[in-house]
Each structure stands twice: as structure tokens, then as C-alpha cells.
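Here the complex is missing one protein chain, while the rest keep their positions.
The block that comes next holds chain A.
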Amino acid sequence: MGGSSGSSPCASCKLLRRRCSKDCVFAPYFPPHDPHKFAIVHKVFGASNLCKMLQELPVNQRGDAVSSLVYEANARVRDPVYGCVGTISYLQNQVSQLQLQLAAAQAEVLSMQMHQKPHLVEQDSDMSSLWAGDNLNSISHYIAVASNLSATVIQDPLKRESFST
């Protein structure tokens, strides 16, 4: 019986109970000492689909593809409803919160600069009204000013889906 090591079949051929040929697509990525790795990918994607996906890729990209597929398969087994989309939502939320904090910090810097150079306020008639009276100490006005200055666009990855109607 052939295989990547020359003696023992790879984890995929062991699970599928077939002969592990010398040119087995799975052998380089599913060594016999880690049967769980192939088992989980097979459970979620199926050996046939996995084989097709790997065959469509250049050899030098197959290692990364297998790693990402294993990650996604693990995420889906751990969370059968959301899978790794749950992780994406969580990280997106983190990005949004951090961008709010960044805007607040930028607004505070702007406030400091205005304290140092108050004559700059008069140059921009749109902004001068924001700095009237007690508004200087209001964080909500800090955010309004920062949002006028920084044009950070949050691209929602869930809106990248181009197939939904």
C-alpha cells in the first residue's frame, strides 16, 4: 500500500479505506498521525468536493487552502448555525467600536489644537458653530467634528455577497 511516507496511507485514505497512491491529492496535507484533521473536513465538505477544490488550485496554494478549510470546518462543527460567519460578525463589531473610539480620540486632538490656535476656527465658517459655548466639553460634538474630518469607510463584508436577491 503506497502513501506519502511510502509505508502508511494518509489520513484521508485510511478513513476512506482505499489504497493511498503515490500521487494522492490529500497525502501531503493529511498525514496519518492526525486523523481528526481530515475527518472534520470530510464531515463538513466531503472528500469529493475537497478533492475538486484542491485540484483546481496550484500546488503551492493547496497548503493554505487546506488550513483555511480545516479552520472553517472546525468553526462549523463548533457552531452549526453561524460557523465562522459568527467570528466575522464579532470582528466587524470590534472594528466599528474601535472606529468610534478613534473618532473620539481624533476629536480630542482637534480640541487641543483649537485651544492652542483658536484663530483657526474663524477660517472655517461651517465648523465655528460647533465650538460655541459649552459644546466644547461635549463628547458628542467631538465625534461630529471628527466625522467631518476623517472619512473612514466601514465596508460590511456581509454586503459583499453578490448572489442574494
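The rule is simple: contacts are C-beta pairs under 8 Å (C-beta built on N, C-alpha and C of every residue); 3 or more make two chains touch, one makes a residue touch a chain; residues count from 1.
What we mean here is this: contacts and distances are computed from a predicted model.
Trainee: Just to verify: the chain that's not displayed, which of "LOB domain-containing protein 24-like isoform X2", "4'-phosphopantetheine phosphatase", "Cytosolic Fe-S cluster assembly factor NUBP1" or "Integrator complex subunit 11" does UniProt list as its protein name?
Mentor: Going by its UniProt entry, the chain not pictured is "LOB domain-containing protein 24-like isoform X2".
Trainee: Give me the chain A residues in contact with the hidden chain, please.
Mentor: 44-46, 48-49, 53, 56-57, 61, 64-65, 67-72, 74-76, 78, 80-88, 90-92, 94-95, 97-102, 104-106, 108-109, 111-112, 115-116, 136-140, 143, 157-158, 160-165
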